[in-house]
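Worksheet: the structure to be examined is printed underneath.
Note that this is a trimmed complex: some chains were dropped, and none of the rest were shifted.
By written order: A and B. Residues from 1 in each chain.
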């Protein structure tokens, strides 16, 4: 039942999740969109198919989506992160990789998107880790890649993302980034470093507003070996 | 229109807010219960009248309640704090005192009540301050007094609360505490000290669970002069 190569994207109906779905579908991977409501997932599937007609895409409720793919990307608003992970406890299996791309923006508590909330566990990714069943790997990635850039399929995204977590699955997600033209995954070390990565998104949201960039900034680290 | 002696309690329909409403009504003060929905405020008014038949109590929507009382206590879940204060911008007047009794419990983002979220502004009280119109004083108080103790009108609450904020209104709220038998307000200094006070509530919630105390703990500082 669980497809080793499929990629589930929970909250794949939101801007950033849908953008990743488009890119992975375009790269030829089987993509499974999850949502709290299956009909929303199915609508997102239609959106993907409109842009990637030969894409291998399906839609389900979050737990069903999770059961079908080894790699599960959580792309829900921060305030729904805990409840989403809790809802997966019955279906998550050891060996699965949960990818946290959430950012604890202060919108989660009614404040603005250029501010953050502090997380008891340290970061959104570590909150996910604290709730994931034993044996499930949690990786932090993809936070700062702009939705608009993902969705413009004819353009490269021109952005680095920092990937944190245990060594093996971290390397796997860094590899996964190569499916998206112009996206580079960099080694962010242990999961706790997500605390240092997540703030970048709030910073970039503010810069997008100040510089009037609806398409969104990207980021590149310079000085890395080829 | 604005009654210098009235006390509005926004979110006065919740356990702790209703407890304060009962105590202040019992002490003979005019109490104005606010809620996002006026009918919920009116239901809470009935609850107060059932226990304090001669109480001077009214119920309104939050903005109307705020317009009627100089002292306005905000007793809403943390995640509704920002939106509640924003909804009062048109009615708040210089000289009014907003009392923040909220605690940034992690329940606000779907995590547990014995954990907290970090607040960009430093504390729930400072979040309120950041959103309050100029000239409105914000005071932090009442966080750690248990709802159950407030509602048992025949018993003293046997609890200290720490009151922080600008000197004049701070002294006024410390004085206000005397209306509740067994409640003592202590000088917590400037508003930013709410950061040191708010965690106490999460700690006490956990102790109430561990010690199986549905009525809730209180706290007393020892060594103070009489």
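Throughout what follows, a residue touches a chain if its C-beta (ideal position, glycine included) is under 8 Å from a C-beta of that chain, and two chains touch if they have at least 3 such contacts.
Worth saying up front: this structure is predicted, and the values here are computed from it rather than measured.
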| item | value |
| --- | --- |
| Copy count of the single sequence across the entire complex, 2 present | 4 |
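Just so we're on the same page, only the chains that are shown with their structure count from here on.
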| item | value |
| --- | --- |
| Fitting chain A to chain B on CA atoms, where both chains share a sequence, rotation angle to nearest 5 degrees | 180 |
| Distance from chain B to chain A - Cα centre to Cα centre, in angstrom | 39 |
| List of chain B residues in touch with chain A within their complex | 78-83, 104, 106, 108-111, 115-120, 127 |
